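A short write-up of the structure that comes next.
A single protein chain has been removed from this complex, and every other one stays in its place.
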Amino acid sequence: MSTHEGPAADAAGLDPHGDVSVDELALTEELAGAGITAAGGVASADAAEYAMRLGDDALVLAQQLGMWIARAPELEEDVALGNIALDLIGHARSLLHYAGTATGRSEDDLAYWRDEPEWRNAWLFEQPNGDFAHTIARQLVASAYLLELYAALTESTDPTLAAIAAKAVKEVDYHRDHAIQWVLRLAGGTDESRRRMIVALADTWPYAEELFADDELVERLADEGVAVLPSSLRPAFDAVIDEVLAEARLELPTGRTAFTASGGGRRGSHTEHLGPLLAEMQVLARAHPGASW
Amino acid sequence: MTSPADLSVASREAHDEAAQALFDDLIAKDSRIEPRDWMPEAYRKTLIRQISQHAHSEIIGMQPESNWITRAPSLKRKAILMAKVQDEAGHGLYLYSAAQTLGISREEMMDQLIEGRARYSSIFNYTTPTWADMGAIGWLVDGAAICNQVPLCRASYGPYGRAMVRICKEESFHQRQGFEILLELMQGTEAQREMAQDAVNRWYWPSLMMFGPPDDQSPNSAQSMAWNIKRFSNDDLRQRFVGMLVPQAEVLGVTLPDPNLRFDEETGQYEMSEIDWTEFDEVLAGRGPANAERLRRRRQAHEEGAWVREAAHEYARKQAERALEASGAVA
């Protein structure tokens, strides 16, 4: 039955509220990979840590993009950024759900009850929205990285991670396209927009390095075919960035190897931005321990 | 003597008369008026006012809820709330587009809004201090909005009706998610139950005011009903809304904050306390708790986005110029 059948259906009806029933719809799986964990696919400690890194990246970025809603430059962009944020929340929920299976915690336990040092996101994702150019610069770097990552991760020997990646890769493909379109427009628009885009790129670029750093955990997991070595994603990422910047007639502001010392996100060391972000995100949940919503 | 100018006036009058007859006939048959049709100027103005106010309400209405996106207490609720607020941007956009077919630009409407020259639903000038407000807004405010909107799917102006069909379809989840938030709270801890009841107490009366003044004080209603824009009177809709709420409140376990609310078997109507129309008038006049904040924030978003809109416009212009040059070079 349809929700409101439109002009004709309630023409004779006297109930102004209409017949509020809901479209018949086969609902798709809400959390990618959840079917596998439900069937007993529990994450190993290593896989859980890895999933938490990816999940935290997605959640922190979604939290930031969510702040744009009702503040975007045009209504159409409110909707576009909302779609991207919603995709990312979906990725975060799937990944944190999976990570939690290792220790019997839920996605919300992980999102709301971990303190700052327990967060594993890279620094890029916790950098503030700034102006629209900064958000777009962050989106470009993030989505270009995530697309390579999820594309490779669809081949993971871990079926849950592979399932999550298979859904995420298509969505992130769109996010990257969205970012590229805006980089081109801001760089090739007015003098002011070009100036802002250049500044934003300079501010954002130093945080790219951390995304591609390997450590013992990913090396162990990569050997098992579970994870993708971040360093292996770099050439493809660079090729995309080079192409976009060339078309936008932009140059990388600093050398590609600048800021190598930065980035402790995977170990739980963060910039000054994560604390306030988490405080805001967690405030209500923490005021009501044990409550359900 | 008849000058040519008089002739053209006369023939225009004849044309208008025939057009008016056609318009009246379409209304009488409960058919639809489409953008290029002749329509009385007052009909056009009424629609522009109503549709743009409706669009503004969607856009301003994003604010009280977006206030809680960053603090939603679970990831599922965060996603739902984000999707809902995003829908409202979409709905504003559908409605601005419908209004544009009447010959006003979105820029013009947006200017009217941020300069404080346009109205929007007063309900959004109330603040949302607690999470339970997300539930109360969904259940009461969206519930009232749906009551108002479903009949508008049959509004005589085609683009408006079509936008409303789309909006009603998408909004079917908005009221449900609000109800569910309240239900979860009412089944939760003591603090959560208090939070829910408090929100219902605050939003109940403003949601009843959403149907507008009583019928005997609603000057524009009669004309709107004659034009098949409005299908039910304010008081009728209010009655039906309350009739819907009473059993739902029982399921929730919340108390509707009106000690005099009771069903009169004889009249088949709900009796209720007098609505505080002074409060309604005050908020309408711009003296509600958040009027200034809502406009400030909308203006800020609009102004801070100006350079982005200009950049995209300029890029498009340059691209078109290049394409033209390229084709010129080839030819």
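Here the chain labels run A and B in written order, and each chain numbers its own residues starting at 1.
The rule is simple: a residue touches a chain if its C-beta (ideal position, glycine included) is under 8 Å from a C-beta of that chain, and two chains touch if they have at least 3 such contacts.
By our rule, contacts and distances are computed from a predicted model.
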Choose one: "Amino acid ABC transporter ATP-binding protein (PAAT family)", "Ring-1,2-phenylacetyl-CoA epoxidase subunit PaaB", "Mg-protoporphyrin IX chelatase" or "Phenylalanine--tRNA ligase beta subunit". The correct choice is the protein name in UniProt for the chain not shown. "Ring-1,2-phenylacetyl-CoA epoxidase subunit PaaB"
Which shown chains does the chain we cannot see touch? A, B
Which listed residue, B:Glu17, B:Asp37, B:Asp216 or B:Asp276, touches the chain dropped from view? B:Asp37
Contact partner of the left-out chain, one of B:Gly103, B:Gly116 or B:Gly253: B:Gly103
Identify the residue among A:Arg71, A:His91, A:Arg138 or A:His178 that touches the chain left out of the display. A:His178
Please identify, in ascending order, the residues of chain A that touch the omitted chain? 74-76, 79-80, 83, 174, 177-178, 181, 185
Using the document's contact rule, name the residues of chain B that touch the chain not shown here. 34-38, 86-87, 90, 93-94, 97, 100-103, 105-107, 162-163, 166, 170, 309-310, 312-313, 315-316, 319
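We take it that only the chains that are shown with their structure count from here on.
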Separation of chain A from chain B, taking each centre as the mean of its C-alpha atoms, in whole Å: 32
Give every residue of chain A touching chain B within the complex, in rising order. 2-4, 6-7, 10-11, 15-18, 20, 22-23, 59, 63, 66-67, 69-79, 82-83, 85-86, 89-90, 92-93, 96, 107-108, 111-112, 131-132, 184-186, 188-190, 192-193, 196, 280-281, 283-285, 288, 290-293
Inside the complex, what are the residues of chain B that reach chain A? 30, 32, 59, 62-63, 66, 69-79, 82-83, 85-86, 89-90, 92-93, 96, 131, 146-147, 150-151, 153-154, 161, 165, 168-169, 172-173, 175-176, 181, 184-185, 188-189, 191-192, 231-232, 236-237, 240-241, 244, 297, 300-301, 304-315, 318
